[in-house]
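All remarks here apply to the structure that follows.
Every protein chain but one is kept in place in this view of the complex.
Order as written gives the chain letters A and B; numbering starts at 1 within each chain.
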Amino acid sequence: MSSIIQVNNLFKTYKIYKKDPGFKGSLKALVNRQYEELHAIKNISFTINQGELVGFIGPNGAGKTTTLKCLSGLLYPSSGKVSVLGYTPFERKSAFLKQISLVMGQKNQLWWDLPAVDTFLLNKEIYEISDEHYKKTLNDLVDLLDVKDVINNQVRKLSLGQRMKCELIAALLHSPKVLFLDEPTIGLDVVMQKKLRDFIKEYNNKYGSTIILTSHYMEDVRQLCKRVLVIDRGELLFDGKLQDLIKEYNRYKLITIIFEKEIKKKDISKFGEIKEFELPKAVLSVKREESSVITSKLLADFPIADLNIEDVGIEDIVRDIFLKKRK
Amino acid sequence: MRYWKIFLLNCQTVMTERAKSFVWFLVALIPTSVLYLYWRGALISNGGNISGWTISTISTYYLMLAILYSFIMAHIETSVAREDIQQGELTKFLVKPFSYYLLKFFAETPWRMLEGFYGIVILLLFTLFFKNLLVITADPIIFLLSLIIIILAYILSFTFKMILGLSAFWLTDARGFHQLFDAIIIISAGLLLPLSLLPDFLAQITYRLPFAYMVYFPIISLQGTQNLQQLIYIIMMQLIWISIMAYLYSVAWKKGVGKFTGIGQ
Partner (left out) sequence: MKRYFKIYTTLLGMNFQTLTTYRANFINSIISSILWGSMTFITIFILTTRTNNVYGWTREELLLLTAIYNIIIGAFHMVFSKNFERFSEIIHFGRLDGLLMKPVDPQFLMSFWFFNYTSLFRIIAGVVFAVLLLNSQPPSLLSLALFAVLGLVGIALMYSIWYMISTLIIKFTNLSNIIDLLYQVNGFARFPQEMFRQLNVFAFSFLLPITIVVTVPTKLLISKATFADFILFLGTSVIFFICARMFWKFSLRYYTSASG
């Protein structure tokens, strides 16, 4: 298993110019430009092997997208070494770009008034795909995504789901060896999210391409990635098997309760750790295995208007990791 | 009052978009500068006088044109046609208990005022450095009446542009229609050259159209070429044209809104 992505001591720092508000501030700024440094990425190192399906998770603004942009060549690192497929990404060599693909959110590349297949043909020329390769890959992808009937219709007339599938095909026609997916399921409904995840898994299995996806949804990662990298505030907090992460940090569930009547804090403290208490709302953290038992007890003993059970969010997991690291 | 709040809010927006506003000002300044250069050469090879216009009066004309044009000519028709009617933003306005006309008026005016401000700065610079090129009236009464004419011109052009914008109720691509009037206005409002320099038959037509009262007459009023009687006449004509436009607007509005809410876009 060869390593095709290698990152060593990556740093990305931005200079943010500070200006005091108002007119006086503008004058001051003319004379003495003050700036502060924003460390988007602080000393991240990791290696990814061919065929891996890796997830970068972390809260919004953690540096996931910035890392992805450094890997795909869109950003110039402040210091450190990045190597993808043996190339230095920011040199943006043609041969490198032909082997990777970056899919970011809702940014579309399909021509609105034409059938999707026309944009595919354009990409065929742009990526210099041979006729046979094009035909085969197109057929495979169309079958995989089940869009045979729609690729010849105007993109304008397609539903959001169909459009998304065609966008994916456009991004994968050149059979990239490395696929970067930035927040792929954001803005999609539950059904589409599942379909997209299934596709990604199948694609990785079938073609053996290395896939890196970023997400702040735990579910994306849970369904797809065996390995995760947790990034927060520019730092790499965890790099390893998802199983281990879950086992370590996801042993708890959060129960959010809306009480009908006033109750005392100490009355519920025996059920679990109180994370929040501001009547009529309270949030309890309980062990995963005990959550159903405790829930039924709460419902029996207290006047409850509404109750919600959810997983400890990635933000909480990350916060826990971060606090642990501090210690 | 609520309209005042809207006015202030737009003033704030305008201030943050200073650079963009300045570019618009340059956009107005360039063609007038080019035409001024043209006339300079033309006058020199014609002994300094063409049909009563000299280098100083024509340079004043184009300078005032650049300044007044950016102040008077609203660009509201695109906002009305594209955003409000075609993209449906009009519904936002229809549910409010405010007059659409007044809302747009108070939204547009801050932009015009900023442009007018740039114009005044340029004017002051000119009075300092190129005094001999500037020929404006020194008579305070004529000056005052000219200011009234300028404000009426703004109201007239604004109302006209609103009607143009409303054409989107019936035309699927109002842009072509707007461009046609842009072309007509260039010639008949005196944006290309003073109306008295047009071929005679054309000049006579333009004097009878409302566009001359939007830019041309304000400029020559300020230049002091019109006596008191003529200025009063101009003001009367402006008021008549404003009434006509206001009437056309209300008819178009009633019919248009009926169509808009009946079918929707």
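Keep this in mind: a residue touches a chain if its C-beta (ideal position, glycine included) is under 8 Å from a C-beta of that chain, and two chains touch if they have at least 3 such contacts.
The structure displayed is predicted, hence computed values, not measured ones.
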Looking at the whole complex, which of B:Leu8, B:Val23, B:Leu124 or B:Val251 touches the chain that is not displayed? B:Val23
Decide which residue listed in B:Cys11, B:Leu133, B:Ile151 or B:Leu197 touches the omitted chain of the complex. B:Leu197
Residues on chain A facing the left-out chain by the touch rule are 14, 40, 65-66, 69, 72-76, 90, 92, 94-95, 97-98, 100-102, 104, 107, 109, 111, 113-114, 118, 121-122, 125-128, 154
By the contact definition given up top, give the residues of chain B that touch the hidden chain. 17, 19-20, 23-24, 26-27, 30-31, 34-35, 37-38, 40-42, 45-46, 50-51, 172-173, 175-176, 179-180, 183, 186-187, 192-193, 197-199, 202
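Here is the rule we go by: only the chains that are shown with their structure count from here on.
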Chain centres from averaged Cα atoms put chain A and chain B apart, in whole Å, by 52
